[in-house]
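Omission of a single protein chain aside, the complex is shown with its protein chains in their original locations.
Labels A and B are assigned to the chains in the order they are written; within every chain, residues are numbered from 1.
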Amino acid sequence: MEDRHVKAFKEESYDILAELESLLLELEENPKDATLIDRVFGAMHTIKGSGAMFGFDAISDFTHEIETVLDMVRDGILPVTSGLVRLTLSARDKILEMLDSGTQSLDKEARAIVAGFRDLIGNDESEIKEESEEPEPVETTLRITYRILFKPNTDIFTTGTNPLLLLSELKAMGECTIVARTNEIPPLAEYNPEACYVSWEIILTTNCDENAIRDVFIFVEDNCELSIEKIFEHDSGAESEDYKRLGEILLDRGAVTPEALNNVLNKHKFLGERLLESKVISREKIDAALKEQEHVRKVLQKDRDMQVSSLRVDAAKLDSLVDLVGELVTVQARLSQKASGDNDPELQLIAESVERLTEELRDNTMSIRMVPIGTLFSRFRRLVHDLAGELGKEVQIVTDGAATELDKTVIDQLNEPLVHIIRNAIDHGIEQPAERSSFGKPVKGTIHLAAEHAGASVVISISDDGAGLAPEILKAKAVEKGLIAADQELSEDECYSLILRPGFTTSTEVTDVSGRGVGMDVVKRSIDSLRGTIGITSSKGIGTTISLRLPLTLAIIDGLLVSVGQDLFVIPLAVIDECVELSKEESIQSRERSMMTFRGQVHPYVSLRHVLGIGGVAPAIEKVVLVNALGKRTGFSVDKVIGQHQTVIKTLSKVLGNVEGISGATILGDGTVALILDVNQLVKAERSDIQYKAQGAMPRRVEMTA
Amino acid sequence: MTKRIITVEDSTSLREMISFTLSEAGYEVAQAEDGQDALDKLTEFKADLVITDLNMPKMNGIELTSSLRANQMYRFIPIIFLTTESQLQKKQAAKEAGATGWIVKPFKPDQLLQVVRKVLG
Partner (left out) sequence: MKVKKKEELTCLCLDGEMTIHNVAAFRDRLLEALGGSNRVEIDLQRVTAMDLAGLQILCAAHRTSQIQGKVLSLSSKQLPVLQQARCVAGFDLIHNCGINPAAECIWVGGMPE
């Protein structure tokens, strides 16, 4: 609002208020003077209307109350009394004051004046009226097709209305088919140039509701016949829907009787032509119905075209595409190898092109299924916020590795388990603010969500800095529930794992958040079904971390192909730091642990032959692949390093699915099978001194789940 | 072609506010203080739209509407009147006299422009 406009309004109001004062004094002398009453009313009315427009809402509200009473005086319902005049005078003074102060609210004095006016009409209940904002036209997500009949009165032009503008407004609301009905237009001799003879039938497909359509006609509602009928609801999910047949539309519109339709249907030919020939219906009506049919079909077609832009594909088809690409990658690798040995420049050129294309094809194929986990993480911000609020706790969420990509189907199935874990963390893990500060912890608890690639897996960890788990309480609970025997010895880790058992819940109280009964066992089942594993670590008073290790079921990884005896293994390149040679003299055997010095440092190393239980004797000079596993450098000694290899991970069959240290297998170009090593698991197994013992020798041929 | 609008209102502040809003939106605007003043100005200023208050001295908005509808030159011109919710009877009278539409006071500049576009295209 321009200042000068506000200034003009104020100046004008001062004039009106000055006039109002003298009018009121005059009215006291001549209480029956109708003109005076009218002018007093008019002055208040102007102030009320303009006040709201120039931002003096309080004045407008205040004046509204006075105007209501003055209106009754004007209509002769209330008499002019000296009391009324005095009250109006004090109201006038109040308006002047409010005008100067620019206040946005009614003070005590003003409210007293309002109460005084209300007393006059014996009404002390009504609230001070508030101008309601114009409701925005409601846009529903549902698209609806309406049939609108609009027949303006013949004199519509003399109200200054241009009916075409109304039709344009409808056109702007969505897909619109407008059919004019022109049969009432007379020949020129009888033609009244001022009359409107046309009416319309409009088929409109829109997100707007019926009220929005009625609003278009708001100025002409007394000047036309209008009917709005819902004829079709578009369900975007349905794919094979089709619109009604002509006969149905005509029946629906009442354009033809069922009997007449049946009579005609007994003959052959197109329905429209038959109806016309039998003269039960006019051409115009059939055309309008056909237009309706065409309109809705067109909209449906568009809907279908839209759906095509994102395509739903059976996951199995994608799987087989990934398999094929994997095999192509293998063949391409052989081609490149052959080309580089062959000294044929032309072949080398072709091999390079094939290599480039194959890589692109591989990346593309993989990206079809891969989605950054960030989309999942971001959903939890609201959850954390709401849960914390409900429980009166203060919790923040921190995320890491949101860009880590995971198979979409895995991500979809991760939502529920993660929600459950986060709920537990906030409900049971993080303490009340007072409790936290008494422990010297920050009042605000933290939930840390992280995702990272770990070889052929993605590890998602959910950490809280809450109370932590108490192994002895978990154990006692399990005994109480009859899950374990009282004398059963359990390690700490095993105690933590108890929370994954069905029927186990530690909460003694039922809260809205975690409820009772369904516990972490549900999470376990979900993760199992994704062939993932759950790890739990916890420190009392410091917090709990739950790690979900999920396989990249469809991943193609870059790996290093190595051999031990006759067996081939793939080590994911991502974890490899270096390859070094190791002669027997360099290795330091200290009890079961093997150590080696490399660049002046002592590193532990594991003999793959030993750890996988493969027979035979290691060659004099072994190769050691140095990997970064579980945050530490560890070596794996192998017989030979064959070379870099792109690998399609094939999942092992159920029988072999749980072999520790092996995450999958791959088929090489010549058809032999190589097992993919899960380095972390191998190192972990080695460290915790749980000596890995494979059942006999590793299988030469591994059954594949194709 | 620039559309021309005449705004008829006895309150100077309101009239200027309306004129300002419309000019800013690109319309050519004339101002009149009452119905009679409007009729005088409309002989020179060929308007495409009339926006008029209802209560005015000399000639009110309803009388103005009736006399424009009787004038061949302005028989079909859109006429918008300003009203308040409490003026139901006058609103009916204005519609019967041949008004095109209305704006309820108080209104915001956007609401004014919305109605103007609705009847002017």
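General observations
Criterion: a contact is a pair of C-beta atoms (placed from the backbone, for glycine too) under 8 Å apart; a residue touches a chain by one contact, two chains touch by 3 or more.
In this text, all values refer to a predicted model and were calculated from it rather than measured experimentally.
Only one of A:P79, A:G122 or A:P193 touches the absent chain when the whole complex is considered: A:P193. Summary of contacts with the chain left out: across A:S168, A:Q396 or A:S547, the touching residue is A:S168.
Of the candidate positions A:V6, A:I121, A:L149 or A:A180, contact with the hidden chain is made by A:A180.
The set of subunit A residues touching the chain not shown comprises 157, 162-164, 167-168, 171, 177-180, 182-183, 185-189, 191, 193-194, 196-198, 200, 202, 282-284, 287.
Just so it is clear, only the chains that are shown with their structure count from here on.
Rounded to whole angstrom, the centroid-to-centroid distance between subunit A and subunit B, based on C-alpha atoms, equals 48 Å. Contacts from subunit A toward subunit B in the complex involve residues 1-2, 5, 8-9, 11-12, 42, 45-46, 48-54, 60, 67, 71, 131, 134, 157-162, 165, 168-169, 194, 218-219, 222.
The part of subunit B that touches subunit A in the complex is made up of residues 11-14, 16-17, 20, 55, 69, 75-79, 82, 84, 86, 95, 98-102, 105-108, 111, 118-121.
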